[in-house]
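Taken from a larger complex, these chains appear in their original positions, while the remainder are omitted.
Per-chain residue numbering starts at 1, and chain names A and B are given in the order in which the chains are listed.
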Amino acid sequence: MTGDKIAVDADLRASVEQFYAHHMQLLDAGRIEEWAAFFTEDGTFTVDSHPVPARGRQEIVAGASRTVEQLREQSIARRHWLGMSDLTPEDDGTTTVRSYALVFQITEADGPALRSSTICEDVLVRDGGSWLIRARLVRQDRAA
Amino acid sequence: MTGDKIAVDADLRASVEQFYAHHMQLLDAGRIEEWAAFFTEDGTFTVDSHPVPARGRQEIVAGASRTVEQLREQSIARRHWLGMSDLTPEDDGTTTVRSYALVFQITEADGPALRSSTICEDVLVRDGGSWLIRARLVRQDRAA
């Protein structure tokens, strides 16, 4: 059956969604150390617009902290919405997740506005009842 | 482990998400009495822009009904999207939920448009297989 190929366990799906909600809210609150703790020690964060991925928590913290600082200087608040997550449990116990992610931002001049639409591909590894990110790839959606 | 601290039960998460979907659709359909029935009798609804919270179902219905009437007079339809819900089960059996909420609105002049980005903090209490809101606080997202 077509459907069986995409079926996932309810516990798996709930734990991944709870993970993303908590994780993204940390980012938007500028709590970068706590946010980065949800990457593995050797985790990678790749954005398609940058030539070199951030490798390991220290580099990931450094990069995200620069962004947070720039946003504060410009008085920009951001809200990351991650959704439409398509989960694939892999044989090695990891879960790959392909999600859509929208970034909304709030400025004094424009109020709330959609800033970008992206696809976020994660490799997640188990961490007790939740998950850590081993590898994240974020790609900007572009005109087809 | 980092992850264990944020893990939640699949039944909990599913029931909360189902609750919000049903609850918000009632609001957008203007079915205010049914929508307000998902607050506890003594529930509170606080919006950061108003000095005094609505207290109890009667006040909550009154306030929401005024808004519905105003929107109808201006031919405005609204769609509330609540998401990125971070759940915390509390020791007293309640669940606190911190979500993002976007309000989209549809007008003849502008079509569909993002109207506001907010953070919604709820204290939920069990009601059989679902939930009632004991306290809701909605805060507009502002420039950082």
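Just so it is clear, contacts are C-beta pairs under 8 Å (C-beta built on N, C-alpha and C of every residue); 3 or more make two chains touch, one makes a residue touch a chain.
Computed from a predicted structure; not experimentally measured.
Counting every copy of the one repeated chain, the full complex in this structure comes to 3, with 2 of them shown.
In the analysis below, only the chains that are shown with their structure count from here on.
These two copies of the sequence, subunit A and subunit B, are related by a rotation of 120 degrees on CA atoms, to the nearest 5.
Per the touch definition, subunit B reaches subunit A in the complex via residues 1-10, 12-14, 83-87, 98-100, 102, 114-117, 141-144. Per the touch definition, subunit A reaches subunit B in the complex via residues 10-11, 13-15, 17-22, 24-25, 37-38, 71-72, 75-77, 79-83, 104, 106-108, 111-114, 126-132.
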